[in-house]
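Here the complex is missing one protein chain, while the rest keep their positions.
Right, chain A next:
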Amino acid sequence: MKVTAQPSADTLTLLLDGELDASSAIVLDTELAKPDILNYRKVLIDCAKLSYISSAGLGVFISHLQRFQDANVKLVFFNMQEKVFNVFEILGLDALMTIVPSATEAEAA
């Protein structure tokens, strides 16, 4: 699992590459836990190369969501593969998180 951060003005884009499971979730957790992430207005999660997510990966996003909301930082997922979106859907997380099809829509969200 590789996480690449791309900051630009008030937006931080995180590109996820690989499989997010109970072994690799710590990499993403460390990135989302950084205090200065709350200085951005938006954190966009580019899921184009995220090929797998388990409950441990979902748990990382869930555990930071309230902290982001309290700081008025919007968390937006985009470019999500169908099989990964299906995992969000099974638990009903698609209704609680902002997931859009493309980068353009993520920037506009």
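Throughout what follows, a residue touches a chain if its C-beta (ideal position, glycine included) is under 8 Å from a C-beta of that chain, and two chains touch if they have at least 3 such contacts; residues count from 1.
Quick note on the criterion: contacts and distances are computed from a predicted model.
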Should one name the undisplayed chain from "ATP-binding protein", "Cell division protein FtsK", "Peptide/nickel transport system permease protein" or "N-methylhydantoinase A" using UniProt, the answer is "ATP-binding protein"
On chain A, the omitted chain is touched by residues 19, 21-23, 52, 54-56, 58-60, 62-67, 82-83, 86-87, 90-93, 96
